[in-house]
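Complex shown without one protein chain; remaining protein chains in place.
Moving on to chain A:
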Amino acid sequence: MQWLAIHFFRLPVEVLALPAPAAAIAQQRIVAADAAAAEAGIRPGQRLADALALLPGLRPHERQAERELAALESLACWAGNFTPTVSLAPPDTLLLEIGGCLQLFGGLTPLLGKIRDGAESQGLSLRLGLAPTPLAARWLTHADSITEHWQAALATLPVEVLGLNDAAERRLHALGLRTLAQLFALPGATVGHRFGKALPLQLARARGELPDPQPPFAFPERFVQRLELPAKVEVADHLLFAARRLLMALAGWLQARMLGITTCTLVLDHEDIPATHLPLGFASPTRDAERLIRVAREQLERHRLAAPVTELHLQADAPQAMAGSSVALFGQHDAGNIAPVIERLRARLGDAAVHGLAAHDDHRPECATRAVPWPEPKDAPDTASPPRPLWLQAQPQSLHEVAGRPTYAGAALNLLTRAERLESGWWDQDEATGDLRRDYFVATTAQGAWLWIYRDAQGWWLHGQFA
């Protein structure tokens, strides 16, 4: 077991997404300050009056515990990207069991890199701790150092990491106990007698002498997440940052539940008018955060907001089972996947603009081609037929007749074949293409172009080109 604790130490202020410098406060004391405020000397526990004296431009905001919890649950979904074993340690810490997934990510360093990048792109600050026991990992986040010698690192931690009450801390200091190493050296019974029975148990759990089972985070059955925006947003572009948090959580949720989606809906709530639904479509089932974000970006860049947005929802529509991917054997890798780029094209050009083709059994040339959203995996067997052109005109082009012969661009055409009679389609008269009675010819022009033309009751028509 390897437990990775992720401590979002600025979560109370970062969920508020206020412009810097900002701080979350409770009972007129600072709870968390953002990076700009921390640089100016604002520390948790300071009185608001002192903080404002230090930094008059500080934006204080009452902490919102329920939003922090919602954010932590959303982050737990995101952590599903890395491991299925996630536990919450409210108010601001996640515990991930990563011993089983190191191989998949190619070692600890790449995995930690991914976690740090992911948090950074969501605008979150984190501290990490790694240890074989969950409690030690949580405590080690205080030092934010990842080391193999976790026991040595644990011993050097100050006693404040225990989170005891002020009176107990004062007594520890009075005894000259400043680090955990000093506390570990004392007999457990004495510690229990002086500081309550819970403390020796905690110390034993941290060192792995007692079991410390963690309740696993239950990934929700349905993914519907909402995100309240700190201020009304008037430009769709600016929603991407907020949408990114939701999409990354969705990707993690899908990963943990072994699902993929082909559509999801981003709902933009407005103040007065009904919400806008932005469907995001994918060419193939996916749970890749990058793909989700790319399509969302295309959609948001091209969307004109009807009214300012106050809140975002993201819901996964009809997730379907999707197998996991394995680590490549012998360094093989696939030649790149076309699905992500197709999604990007569809998001910009429209769904119908990118399609595959399927041959349909119909004698009428207009009906022999069907556009399909995705090419059919198996090619139909070839059937021998008279020559057919690669290009077909959407609307047959009328040709003049001079002296009984069709002309094209003023010059007579040279007919090379006998007439091929196509007569078909009585069944969808007045509904679709309908009944046809045509004589088809292969013809060439003086310029060497090969055309497919036909004659019907109305005259001569150009229908295709043998490209």
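List of remarks:
Keep this in mind: contacts are C-beta pairs under 8 Å (C-beta built on N, C-alpha and C of every residue); 3 or more make two chains touch, one makes a residue touch a chain; residues count from 1.
As a working rule, contacts and distances are computed from a predicted model.
The UniProt record for the undisplayed chain lists the protein name "Translesion DNA synthesis-associated protein ImuA", from the options "Sarcosine oxidase subunit gamma", "Peptide/nickel transport system substrate-binding protein", "D,D-dipeptide ABC transporter permease" or "Translesion DNA synthesis-associated protein ImuA".
Of the options A:Ala35, A:Ala359 or A:Ala432, the residue whose C-beta touches the omitted chain is A:Ala359. From the options A:Ala53, A:Leu175, A:Val224 or A:Ile338, the residue with contact to the unseen chain in the full assembly is A:Ile338. Even with one chain removed from view, chain A keeps its contact list with that chain: residues 335-338, 340-342, 344-345, 348-349, 352-360, 365, 368-371, 375-380, 382-383, 385, 387-394, 402-403, 405, 412, 414, 416-417, 442, 444-445, 447-451, 464-467.
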